[in-house]
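Note sheet for the following structure.
With one protein chain removed, the remaining protein chains of the complex are shown where they sit.
Presenting subunit A:
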Amino acid sequence: MNFLSQITLPATLDNLSEFIESVKSCAKKQGFSQKRISEIELSLEEVLVNIFDYAYKKNETGDVKVSYGPDDDNHFVIQIEDAGMPFDMLSLDKPDLTADVSEREIGGIGVFLVRELMDDVQYRRENAKNILTLKVRN
């Protein structure tokens, strides 16, 4: 079993690039392609920004923990944990991608991208935490 690296920082947009750079450099070391690294970056950004925006109430600060690394099955795994309000992004409906521009809404597109780009996305609520696990193969 490989041990995952971890980074824990307050859930604010200021910390976005630090989370992203840590995970990207690890994926790079694992030999993941430029295309895959870009997809990992986008997926992680979308998940984190959702947490930054909605997980914690205003004036309340909370942390996000991101664990990442290879598993035994040739996947790159990214686990994102927060202690905010329960939120299962997998429960959201798929956005209507055929609607006319005037009716097109942006909500849900970030989540949709994550589900399309990653090979596996799992959510669980455990010990008052939201835990989202993304898996991707090279």
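One rule holds for everything that comes next: contacts are C-beta pairs under 8 Å (C-beta built on N, C-alpha and C of every residue); 3 or more make two chains touch, one makes a residue touch a chain; residues count from 1.
Just so it is clear, contacts and distances are computed from a predicted model.
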item: Omitted chain, identified by the protein name its UniProt record gives, among "Membrane protein", "Transport permease protein", "Anti-sigma factor antagonist" or "Acyl-CoA dehydrogenase"; value: "Anti-sigma factor antagonist"
item: Of A:5, A:25 or A:38, the one touching the omitted chain in the full complex; value: A:38
item: Chain not shown, touching residues in subunit A; value: 13, 16-17, 35, 38, 41-42, 45-46, 49, 95, 97-98, 100-102, 104, 106, 109-110, 112-113, 116-117
